[in-house]
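Can you keep this structure in mind? I'll have questions shortly.
A single protein chain has been removed from this complex, and every other one stays in its place.
A, B and C are the chain letters, set down in written order, and residue numbers restart from 1 in every chain.
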Amino acid sequence: MIRDERLRSDELRRIDREIRADWSTGAAVEFEEAIAFHDSLPASKRFADVLESADVPLLQPRAGVPRLDDQIDLLESLRTDGGADLLPTTIDSYTRDNEYEKAAEGLEAARETGEDTLNGFPAVNHGVSGCRELIESIDAPIEVRHGTPDARLLAAITFAGGFQSFEGGPISYNIPYTKRHGLAETIENWQFVDRLAGAYTERGVRINREPFGPLTGTLVPPSIAIAIMLIEGLLAATQGVRSITLGYGQVGNVVQDVAALNALQKLGEEYLPDEVVVTTVFHEWMGGFPPDEARASGVIGLGGMTAAIARPDKVITKSPQEFQGVPTREANAAGLRTTRQVIDMAIEQEIDIDGIDEERALIERESRCLMDAVFDRGDGDIVRGTIRAFDDGALDVPFAPSDSAKGAVLPARDDDGRVRIFEWADLEMDGEIKEIHGARLSRRADTEGRDQSFRMVADDVDAISEGKLIGRPEPRGDV
Amino acid sequence: MIRDERLRSDELRRIDREIRADWSTGAAVEFEEAIAFHDSLPASKRFADVLESADVPLLQPRAGVPRLDDQIDLLESLRTDGGADLLPTTIDSYTRDNEYEKAAEGLEAARETGEDTLNGFPAVNHGVSGCRELIESIDAPIEVRHGTPDARLLAAITFAGGFQSFEGGPISYNIPYTKRHGLAETIENWQFVDRLAGAYTERGVRINREPFGPLTGTLVPPSIAIAIMLIEGLLAATQGVRSITLGYGQVGNVVQDVAALNALQKLGEEYLPDEVVVTTVFHEWMGGFPPDEARASGVIGLGGMTAAIARPDKVITKSPQEFQGVPTREANAAGLRTTRQVIDMAIEQEIDIDGIDEERALIERESRCLMDAVFDRGDGDIVRGTIRAFDDGALDVPFAPSDSAKGAVLPARDDDGRVRIFEWADLEMDGEIKEIHGARLSRRADTEGRDQSFRMVADDVDAISEGKLIGRPEPRGDV
Amino acid sequence: MSQTVVLGVIGSDAHVVGITILEQAFSAAGFDVVNLGVQTSQEEFAEAAVAHDAGAVLVSSLYGHARQDCQGFHDVLESAEIDAVTYIGGNLAVGQDDFERTRETFRELGFDRVFDSETDPEEAIAALRRDLQIRPTETERVTVSS
Partner (left out) sequence: MSQTVVLGVIGSDAHVVGITILEQAFSAAGFDVVNLGVQTSQEEFAEAAVAHDAGAVLVSSLYGHARQDCQGFHDVLESAEIDAVTYIGGNLAVGQDDFERTRETFRELGFDRVFDSETDPEEAIAALRRDLQIRPTETERVTVSS
């Protein structure tokens, strides 16, 4: 059975050879030459250094289009018109499924028709030289963002292509994204990705790794997200990664969001080895958006305000066109600027909100419960523990489509709008914490004059897109 | 000399006769018939009742166009597309200057060309019947908003026309709006307006009166705004007004804004007679806006967040097109919806920020100092005290264009972004408070490595439109 | 008739939130629920319906390709000799201005009832009770306030 051990050099080389044979562009990857390319990059493109040395939250949008020149234009406009500090390159769905042939056809069609026939940048097809042209054209650090369960070839090519940050992880890019990939399989895949990042790191090229914090993006209780971040951070650290950005998706309650980001940073530093530099990233609301740009700007504004108070190292912004899917570059830049304005107006203010420490203590206690469950099940090995904990539901993610998680735990908001757990299923949590959640949800039920039920869950899922935080029942006609 | 005494009935009638002769439409005003019209209105159009019974902040935009049918369309779209709870009718500049002939020409031109040749709704020219058609067409309460030093005829016609709320006051519609109107003159004018509102009130039609809180809209220290609100509230109460909404314009520091709104409500209830129902209105940022709709939405978002925490009775919204002047109706509705989304997401959350009580205590102490200065100078008569206090600068408004105020006091933000007083001039304030402000500004000067000077004032005036709260100097090249 | 309900999201669709909420709602209403989850094929629906002797098969689709994904579905059910009631719900067409036409399309494909994405679970539960001639049980724990 797979274990949390550093991939041996010969294994790294063997897998590297294998996966580079999966697609023609793999042949151009050459490690020593890639190190030289990274060494030639200016300080302004070194992702880890730029992120770790910032003293205010850096802003990063999402963006990816199939053609190289279009991607350069898009990123340049997000940097200049949007004022993005860090840039993304979002990968297309075919590449995420390792369907490079289909991605090639899509890219060809994009080149012929001028239309965006893929929903992202097929970095494997563009190959090392295409990636380098992108990196050389944009004066800012760029991260690879995707959602790929088996991202080994993607990592090999984009690392050699000059990218210095790579999103994802074996749980966070499996459980929320796909139905039938086993956890053992994705952990093995990501051990390679992390080891490759570690190999670059050992040569002075600190590849930043960013586990995907929002998970299913729908009312994920903070402690579940944090536990998974810690696990993926530990796995990456084992493989030699030294710059790790732990993620968290806004739930919309300011106190809980600030508390969660504080807890994430603190537990990250505690659980991860000292030699790892831990940073945090805050994702603006990942759930359903209002079908209205004005209201969407309000959601984004609340995200900016939360970021100004919590001061994560990075904020991933949303656009006012979130509801309709991929935004125009103008809307994408608008989301950046709305966020920037709110952060810059609020960040110099001393805004200490009561109750953040208590909420943070609760989140930390829950996170430790979940981590203990994982360590216990693995007899000290976090890989085995993780697989077993997901298998028996001790660790679980709400609304997970994957067969690798039970997906039986259900969240609901309490009367203050904080995300609590309504249905624990088999999640391992101490009884006192369960009682606290139960009491909070019971107070909400009293306020609303209804029983606690899945109806609250359903109402909460739709609430923000319908203009509220908490999914209260409609007032009766006679009230 | 004019005093704070209720206008005698015979005087009320005499002035009423006189001012109704100023323009042809004055003849149609008939008090008893007007009472009957108000009595015929449904509960949903009774401004004071709707405002005073709301349990969340009601939203109101700004809006006025010359033609009646266009104004009806505009308000209806702000109600339905914008979700406004309360509606405005903003009056044109000619009417504000009592130039009814010019307003008539503008209205005629608007009818002929279909263009908005006036910057508002010329209610005097539309007359009682025109106003009533507007009131009857819109299923929401509507307020008259203007900026008229002598609003006597406007009040007579709009009250008879069915409007139940009227913005302004003798200081707040004089000092920030006009250069050469004496305070004694505007106080006399507004005694009539308030007495007329009082006469309606005595017949069961509670006309709501709303002193204009933002004043010059540029970094007005909260206590100065509050003192003027209290004075205008007291003057209105003397004349029999029983529903008074005290105003305050956002300065952008959340703690100070929440503290100021709390202080305004508390001092309003304390200083005004028990029979007056005191409510508060919060104006989203009235200073310069960023020349960018996305950034403007951020400013509006911060306003919504502040409103959610402070919970004033009403919020007057801004639009993302604020920079360019009068917004399109779509942008106006967008400002309403952005504000609504933020308020509705945040208002159910318990957000208690440290330091609000201390800031409120400071604001209250300052406000009391200013009120004492006024009472002292009037030997107990607030009218005489107000005139004398403005005359010798004991009461002053920064950036006041009026000859009736010294306009010598100057504000600047402290290191936390709160508005303090940099230049006191002759403002009457106890020494300890001056020391507190001085110490706060000195801390900012230290942070910025520069002396306290008017440069801070100048930088602060432009800061929000340039994307920051505090006008810090640009970092030097070598930092 | 069997109170067992087979639920799933058809085709390549990975939207899991709605189906999770339906599972909870039908369980709370006293049904036995078999949730096949996302990305379920026509054959997997048929196999589960046979294995669990399902009284109803509930199909969810939110990504706009429901019509393609459901072509021939009722032939598959018929050849497995399944006579369960069949419902479909979700975002059944891209830009569903005229839901009546969408409903007609899916009725013609063989579904007994067709729901849009705004439908409350309660509505589907009430319909299924009528179709299966079931009365609310005493274990009913859902409080509906309207």
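Here are a few things to note about the model shown:
Assume a contact is a pair of C-beta atoms (placed from the backbone, for glycine too) under 8 Å apart; a residue touches a chain by one contact, two chains touch by 3 or more.
Everything numeric in this text was worked out from a predicted model, so none of it was measured.
Touched by the hidden chain within the whole complex are the displayed chains B. Interface note for the absent chain: among B:216, B:256 or B:386, the touching residue is B:216. Checked against the full complex, the one of B:29, B:50, B:410 or B:427 touching the unshown chain is B:410.
Listed for chain B, the residues touching the missing chain in the whole complex are 177-180, 216, 218, 398-401, 403, 407, 410, 423, 449-451, 453-455, 457-458, 461, 473-474, 476.
In this section, only the chains that are shown with their structure count from here on.
Distances from each chain's CA mean to the overall CA mean are smallest for chain A. Most remote from chain A, judged by the distance between CA-atom centroids, is B. Averaged Cα coordinates give chain A a centre that lies 32 Å from the centre of chain C. Between the CA-based centres of chain B and chain C the separation comes to 56 Å, rounded to the whole angstrom. Between the Cα centres of chain A and chain B there is a gap of 45 Å.
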